[in-house]
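Note that one protein chain of the assembly has been removed; the remaining protein chains are unaltered in position.
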Amino acid sequence: MNRHAEHLPADFVLRLDCPDRPGIVAAVALALRDCGCNIEESAQFRDILSGRFFMRTVFRPIERRDSADLFSMEFQKIARTYDMDWRIDPLNVRVRTVILVSKADHCLNDILYRWRTGHLPLDIAAIIGNHPDMRVLAQERGLPFHHLPVTPDTRAAQEDQISEIIDKSGAELIVLARYMQVLSDRFCTLYPGRIINIHHSFLPGFKGARPYHQAWERGVKIIGATAHFATPDLDEGPIIDQETTRIDHTMPPERLQILGRDIESQVLSRAMAAYCERRIFLHGNRTIIL
Amino acid sequence: MNRHAEHLPADFVLRLDCPDRPGIVAAVALALRDCGCNIEESAQFRDILSGRFFMRTVFRPIERRDSADLFSMEFQKIARTYDMDWRIDPLNVRVRTVILVSKADHCLNDILYRWRTGHLPLDIAAIIGNHPDMRVLAQERGLPFHHLPVTPDTRAAQEDQISEIIDKSGAELIVLARYMQVLSDRFCTLYPGRIINIHHSFLPGFKGARPYHQAWERGVKIIGATAHFATPDLDEGPIIDQETTRIDHTMPPERLQILGRDIESQVLSRAMAAYCERRIFLHGNRTIIL
Amino acid sequence: MNRHAEHLPADFVLRLDCPDRPGIVAAVALALRDCGCNIEESAQFRDILSGRFFMRTVFRPIERRDSADLFSMEFQKIARTYDMDWRIDPLNVRVRTVILVSKADHCLNDILYRWRTGHLPLDIAAIIGNHPDMRVLAQERGLPFHHLPVTPDTRAAQEDQISEIIDKSGAELIVLARYMQVLSDRFCTLYPGRIINIHHSFLPGFKGARPYHQAWERGVKIIGATAHFATPDLDEGPIIDQETTRIDHTMPPERLQILGRDIESQVLSRAMAAYCERRIFLHGNRTIIL
Partner (left out) sequence: MNRHAEHLPADFVLRLDCPDRPGIVAAVALALRDCGCNIEESAQFRDILSGRFFMRTVFRPIERRDSADLFSMEFQKIARTYDMDWRIDPLNVRVRTVILVSKADHCLNDILYRWRTGHLPLDIAAIIGNHPDMRVLAQERGLPFHHLPVTPDTRAAQEDQISEIIDKSGAELIVLARYMQVLSDRFCTLYPGRIINIHHSFLPGFKGARPYHQAWERGVKIIGATAHFATPDLDEGPIIDQETTRIDHTMPPERLQILGRDIESQVLSRAMAAYCERRIFLHGNRTIIL
């Protein structure tokens, strides 16, 4: 049982976006009331430039057990009227997740700690490494580990194996916890808005390989890390969260790497938490976090 | 005309708080819709411990000029039903303000800059100093300056003079921009939730006089500043905003004072902006910023 | 072998403090040169108020293997002349450490990660818990774990057992990684400047028990953590490092605890790194970090 399960035993989250029109909030609030649900939390955003409206509402059925189902059915009419993209998820179900890793273990270590202590509501279906290094860490926690090595020649086949693991396990979320491999366009396209990558620089600065070395070369005074959705455009996907930390001239690239680990772990877990709490909306190449 | 006036020509902000009950959001949203108003922005918070509900909604009359008045009348019934504390303010009217100062000018300089460039929607009615030092700064900007010196013996009379200026000018907000005098209980009680003070420490650490010297003595590695509502309990009023900055052993108290100026100015102006945008709710000795 | 060992195979660190007088730096630099040592890194601080001088110099014997011993002998004369407190430590020897824990595992988890990956140059002699909860974590890493329960009546005896473990193991550093027990004056006095505690608030605010609950009650907008040397005065020892993070009204005390874990772990490991690199000087109740 995760923290949501403990505190909010039967909460659901409604997410929707649609062209902005008067009356949306009233329609949602009325429907929830009429189905015997209470609004626990609600946030909205209207993008002035595009005229699109975004809303995230946590509600709790208070009158009867099937209020959420009832609301879900009732809501279809409203959704049609306002031309909404929408979904309803229970908040007490952990998000089934596959984690891809390579040799660096700091992000995985951090995720496993937060998962084990119940602060990331994940259900980890599998850990996949293109190197075998993380096998021990996975197995210490009783998690299945798949070693799927990859070369330029075998990439398509290896990605098929990854896909098979994801699809068979029913995983929704794919986390690249310093996976260090470029995924094919085909693979990224299979899981739109479901692959979270951590890039070890403050994007859009220092795209590509060895960003801490690039940062050192350029002589910046602050470094950063970026969690973003993976898309076919490498390092160009929608940014979910970023963090920075101050450095100085005494620090060689190796020291930047060590400092960077802490912010990489932190930003990745924040982005994963936002995903699990259903807070992230995609709007073009930008994210709205409600 | 302030920035709100330019961008959101006829916006109003509804603020309310009441015991939490199902249906509040629906009732507000329906009433706004029925009066021809669109919801531009909305935020809410339910305090689990006290069971109290807080809401701030920015709305825009879109059908007719008098929609806001109409809504205001309609809303009285809803407010009674749900036992609400509430108010509606236009967002394009600057907040009439009296600023109290002493000898330090950094906060006043910052406020005047943000006021002059239109980023703090204030209407400065008067600047009052217990010392004459800020007269020039006030007059350069064409603002009335009152020099009201004070001694322990004359405090009651001096505070009466301050009250007279506030009341005659119709000022709503009173800002203590490093005023450095303890106001009487009587004075604080006259303007509940309307006096914002900047304390030059990270409260609750280092209350009282010479906080930077106290911080230096204790050997802290971070200093801070706190904007709070002034209440009869000195340095114990509800906190609106805080900020901190890193220091080290090389910095004597005088250096901390200089560093502190920047965060004091910054925190005070953030708190004033939150006030002007009607974002601050008092809940016991805590603030809720929506 | 730790990171220092890899990069700086035969470095030593000289630390000294003495009354300030002209010529100290020249005397040290000359003696190092004459003993065939090169200065790799050097930092100094002169406390204007007390007139005391502090210096930390990393040097490398470049001419012969025994340069450090030679210098150490030579230096005794200089030290007497200038009335110095001083010591020389090799930088490639890990600091032998005993860690005290209770039930919370986030700080221990973080320390073990940094120790295992070689970024905290510790040699962990033992982990002692007043509860058995951390036994598994210790044993997974092959580290001896001692369960020493304690009640008010048995405290003196339990502290004797702790002392015995420390003394027998030859440990220099004692880390209270959320140990949650008040140590006796007698115990603190046994290990002056060698016990590092992490307090889960931004001292001097919120001393004592349940600081996150205290912070929530007071309605602060920023919380913090403080690493300090333990002294008989609870929560009053010299501060080594602090960190803060922004919070808001939506966060109940339980959420503050979760957020706080990250900064507690971070600050504690920074303080431990400063200790291991011999950067911390005590000066009254303040620390100087060179």
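Lettered A, B and C in written order, each chain numbered from 1.
By our rule, a contact is a pair of C-beta atoms (placed from the backbone, for glycine too) under 8 Å apart; a residue touches a chain by one contact, two chains touch by 3 or more.
This is a predicted model, so every value here is computed, not measured.
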Contact list for the unshown chain, restricted to visible chains
A, B, C
For chain C, residues in touch with the removed chain
22-23, 25-26, 29-30, 32-33, 37-44, 46, 62
In terms of residues, what is the contact footprint of the unshown chain on chain B?
105-106, 109, 113, 117, 119, 140, 258, 262, 266
Hidden partner interface residues of chain A, rising order
45, 48-49, 202-206, 218-222, 224, 238-244, 248-250, 252, 285-289
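FYI, only the chains that are shown with their structure count from here on.
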Since chain B and chain C are copies that touch, just let me know if over half of their interface numbering is common to both, same, or not, different.
same
Chain whose average C-alpha position is farthest from chain C's own:
B
By Cα-centroid distance to the whole-protein Cα centroid, the innermost chain is A
At what distance in angstrom does the C-alpha mean of chain C lie from that of chain A?
37
Cα centroid separation, chain B vs chain C, in Å, comes to 42
Identify all positions of chain C at which a residue touches two or more other chains, and write them in rising order.
none
